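Structure record follows, encoded as structure tokens.
Every protein chain except one is present and positioned as in the full complex.
Showing subunit A:
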Amino acid sequence: MRGSPRLPRASPPRGTYHCLPVGGAGRPSVVGESAGNAKALSPSCGRIGRARLPARCHGCRINFRSPVGRGGGVGVPRGRAAAAAAASRGAGGMPGKAGDRHQQGQTGPSGGKAVPARPAKSVSKKRDEDASTEMGEGLDEWAAAKTLIKPPDQLELTEAELKEEFTRILTANNPHAPQNIVRYSFKERTYKPISYVDQMAIHFSLNGNMILKDSDEGRCQNARLSTEAEKPPVEDSKIISEEAEIKDEESTEDIQAAGEEEAEETGTAEAAEAAEAEELPPPRPKERKLANQFNFIERASKTLNNPLRDRACQSEPTPCKNFSATANQWEIYDAYVEELQKMEKSKEKEKPRAHIAKKEEKRRGRKSTSLESQSDDITKVSKAAKIMERMVNQNTFDDIAQDFKYFEDASDEYRDQQGTLLPLWKFQYDKTKRLAVTAISWNPKYKDLFAVGYGSYDFMKQSQGMLLLYTMKNPSFPEYIFSSESGIMCLDIHNDHPHLVAVGFYDGNVAIYNLKKPSSQPSHKSSAKSGKHMDPVWQVKWQKDDMDNNLNFFSVSSDGRIVSWTLVKNELVHTDVIKLSVEGTTMQGPEGLQLQTFGCGTSFDFHKKIDYLFLVGTEEGKIYKCSKCYSSQFLDVFEAHHMAVDAVSWNPYHMKVFISCSSDWTVKIWDHTIKTPMFIYDLNSAVGDVAWSPYSSTVFAAVTTDGKAHVFDLSVNKYEAICTQVVVAKKKNKITHIQFNPVYPVVIIGDDRGHVTCLKLSPNLRRMPKEKKGQEVKKGPEVEIAKLDKLLNLVREPAGQAGR
């Protein structure tokens, strides 16, 4: 280790030496020296190459003879700092610095520990004692500052040992070369040591790329370079400058001395350009290219590896949705149907009459879109809910449904012609509990649907009215509910438009309800302005559409007018058909006015075949046969009853026969050509209603206010009912109306407590003419007519035959 810097030497140096650290076993740390013994030259200055040391190192001004060295402390950081500070003082501070450093050096290998300072005052004192005048203050400082620290693992040597001198010899041997290499000799068949070992140690090797100029390769290169000089100078200069840089330090002079040919190859680009401008090298014959196959030089250079960086970007995954479907027969069918509908729609749009169609479609479209916009809610289940309700009811009333469908009373065989009425369902609605059934009618299209009108017969207690439509499929709750301010007295359902219900009110108004519309109010209503009746309307009946295809119905009322109502452009227009004037009752009023009292019509019925012919029953008990054409004259008058005629009805089969009933306890059957009735039945109680059966011309039923229903079959028993049965729960209930179902063998009966009961006719009541063997059974109306005719003939007096 080279410790001390080159000092101004007082005397010429005697060989190379170093100041070695103190402490005996000074270690030479320079390669190349022999591994001679290092001598501890002095306590603080180790020198080699000298037999004996002077008292003082020439360079270091340390007193070697002081026993400072024992244990050789090391200058503390303080000492070091002092040494550093002292260094700038020049020679005076040098010794301390040098010595310090060496001491540091020693402690370095021996441990390098920061050893706490141990003030060695006594030592320094001794030093000071021996100090010559040459020791300045700096040294004092240094000495004082310096504290000798003994590393713990330092060798303990005696004084004598410390003063021992070591000799070192410098040789050229490679200390690392092995000295005992042995090789196997095949000749002698033994291992023999090699005497000579290569002592060369290579410290550094670099493959250069310099070629001897005179070698083949060099000459070749020169030639190439000279030819390239003719190319643009920039490139050349680059190449040249590169080469120049390489050869710069050592061969610059050579190149410069090369001559004209290499003038271009000189270092700087400017020089090259100038040179080139002046001199043009003579073209050289191309020499054979020598391929250097052996002295292969690899030149590599490493470029900067750009650090890689990942950049990623994630987009939102496209929304995926699973879809699955089956391909069934019906799916294919549905697709075809849709396609077909689309085609039809497009065809419709093309047609010129698309005006109306378009409007309708638009309306439909609007409706459907409005419905669809409301979709996603639960109202779409309403249809299913309706069906479900019916099913639930069917379950609950299962036995009744079974009876209705299948039960035939077997005991009728033993009853000898009597029949019974089997009660089935009971229809009631809580809001109509206080109202009386004032009208019943079956729907002509839906055979299970019937309409019931509610009102009150009591003059004193008049309240609101209701119109309910029930179906036999759902006995618990009506299908349609309409309410009105005034009690309903009568209703009729149009044959061709089964959604139109004409209704007559107690206050004299008439109205039309449209079942297709969801509102609970009538679609058309008459008013005082439009000629309503003054008294309750007792009966309404639809007629055929008039010549302008307007809907038309008739109404009869206690005010003596029979009015024809026509629905013209959404308005009810009335036409008085007939005023029922009572014959012979023109009174002489005051001041000579002729007052005419009117009869009060209570019921009417139109002939099925003869359009203009109709019958009207009045409160006085008269039945008028009228014609639509004659507004003031009656065709005929029948003195039918003593009290008000409650119902008149033409026979559905026989053209001439009609029936009437009255509160005078009688039911009478008439031939309209004969003034006297054919049959008279006394039922012991006011008869509320009478109805012909639709399946037989000889069967009819009547209901009385004592809660009984009477069924008659003229072909079986001309004088008595074949069935008399109490059909209401409480005796107080008065039955008000009865209607036969056109298809099923049931009747519905309404009472004044708002109940409607459905009863099944037992087989005896429905008896058809028995089949005789071998004879064809004639079916159809003719049979019925003939049947009735036969009966009538029996009844008619021979005198009456003349009048036929």
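Methods note: contacts are C-beta pairs under 8 Å (C-beta built on N, C-alpha and C of every residue); 3 or more make two chains touch, one makes a residue touch a chain; residues count from 1.
One rule holds for everything that comes next: contacts and distances are computed from a predicted model.
Q: Using the UniProt record as the reference, specify the protein name of the hidden chain from among "Dynein light chain roadblock", "Cell division control protein 45", "Probable prefoldin subunit 6" or "Serine/threonine protein phosphatase 2A regulatory subunit".
A: "Dynein light chain roadblock"
Q: Of A:Asn180, A:Gln329, A:Ser346 or A:Ser519, which one is in contact with the hidden chain?
A: Only one of A:Asn180, A:Gln329, A:Ser346 or A:Ser519 touches the chain omitted from view, namely A:Gln329.
Q: Tell me which of A:Phe407, A:Tyr457 or A:Phe477 is the one touching the absent chain.
A: Result: among the candidates, A:Phe477 touches the missing chain.
Q: Using the document's definition of touch, tell me which of A:Asn395, A:Ser519, A:Asn570 or A:Ser632 contacts the absent chain.
A: Among A:Asn395, A:Ser519, A:Asn570 or A:Ser632, only A:Asn395 touches the chain that is not shown.
Q: Check each of A:Arg183, A:Lys386, A:Lys445 or A:His642 against the chain that is not shown and name the one that touches it.
A: Considering all chains, including the one not shown, the answer is A:Lys386.
Q: Quickly run down the residues of subunit A that touch the omitted chain.
A: Residues of subunit A in contact with the hidden chain: 326, 328-330, 332-334, 375, 378-389, 391-393, 395-396, 398, 476-477.
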